[in-house]
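For this depiction, one protein chain was excluded, whereas all remaining protein chains were kept in their positions.
Now for subunit A:
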Amino acid sequence: MLSNDNDSSANGTASSIDVVRKKLLGYVGFANLPNQVHRKSVKKGFEFTAMVVGESGLGKSTLVNTLFNTALYPPKENTEPSNETVQTVEIQSITSDIEENGVKLRLTVVDTPGFGDFVNNEESWKPILDDIESRFDAYLEQENRVNRRKMVDNRIHACIYFIMATGHALKPLDIEFMRRLHTRVNLIPVIAKADTLTEEEVVAFKQRILADIQHHKIQIYQAPTYEYDDEETMAENKEIMSKIPFAVVGSDKEVEINGRRVRGRSYPWGLIEVDNEDHCDFVKLRQMLIRTHMEELKEFTNNILYENYRTEKLQAMGIQQDPSVFKEVNPVQKMEEERMAHEQKLSKMEAEMKTVFQAKVQEKEAKLKQSEEELYARHKEMKEALDRQRLELEEKRRRLESGRPMTPEKSKKKGFSFNK
């Protein structure tokens, strides 16, 4: 069924695999894979954990109820005024199973009552950061267990941060919180109770918030764009992202307008509809959080935030990365390699010895040359001396022959001198 259009050069070694694209000549059937995944995951059910952070009275519980169209948070009971006040930021979580069209979702919402409510709010972000990191730790511990069949994912997938609708800019507490937590959790800032702001005020406020965020290098959640997305999805994503921070209004009560019953808030001067895009950005927030980016948020938490945390933690524990652990071990190859290494060693030794030998030879040669020269020099010297003596004797003979006073012994001497 496969046609070999081109020679497959896929016989490379394990390190370089050439991937060849082949054309199908008929229907195989693996296009059904997504459906299989879909069926399996629907059977398994999904889980999502969100955290809401903000001063009290900004409408966090109401917004959660509005988002998931269910009374997750009961209405706040009226407590009597008393002198006992909460001293620290608490972490409270509510879990519920909701179902829609056969898809089950285990939704956990983590609330942080007390944040920003004290006179002194220093370090109020600490219990929240500790909670997020302890969830990461729990997951890390599960991953390192011997039996990993049942893993529960408690990690916070999204943190919705509520900003008070002042119309000015971010407060120091907001900036401090976001700076501390943006590397550990997906931050989604929202402008709470945005029905007090006019349209121009909302636009200006959002701009200033984004300027503050940029100035302090805070990374809020940005939806990743993929090249293979179709135009419509990309346009939708861009529109959603352009509205961040979302100016939201929450309401779990229904009011009547023009005969219809809608979720909204009724004032003497008008009625604000929560689900109306012209009135507030609630629809966009719900779309991003639930309808389009829930899985993205989870993936980002798992692949980037959690992995970063894990790397930091393991490095802090002193564990070094050992790359040789990952090389494939083939015994024959290993022997070959060893043999080659051995041979290399031998040849190296040989070369070494050769050079040593050469050196010695040269040395000896040099010495011999030197002594040769010495001998030659001496020979020359002696020859010269001899020559000189001969000359001297010749001189004497001449003198003798010309002078004649010489005795026959002298001529003997003469003859004697010739024999020399």
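Here, a residue touches a chain if its C-beta (ideal position, glycine included) is under 8 Å from a C-beta of that chain, and two chains touch if they have at least 3 such contacts; residues count from 1.
We adopt the following convention: contacts and distances are computed from a predicted model.
Between the listed names "dolichyl-diphosphooligosaccharide--protein glycotransferase", "Putative CDC10-septin", "Succinate dehydrogenase [ubiquinone] cytochrome b small subunit" or "CBFD NFYB HMF domain containing protein", the UniProt record for the complex's undisplayed chain reads "Putative CDC10-septin". Looking at A:Ser93, A:Thr166 or A:Asn302, the residue that reaches the missing chain in the full complex is A:Thr166.
Among A:His38, A:Lys76 or A:Arg145, only A:Lys76 touches the chain that is left out of the view. Residues 55-58, 76, 78, 80-82, 85, 117-122, 124, 164-169, 171-173, 176, 193, 195-199, 208, 211-212, 214-216, 265-273, 278-279 of subunit A touch the missing chain (whole complex, contact as defined above).
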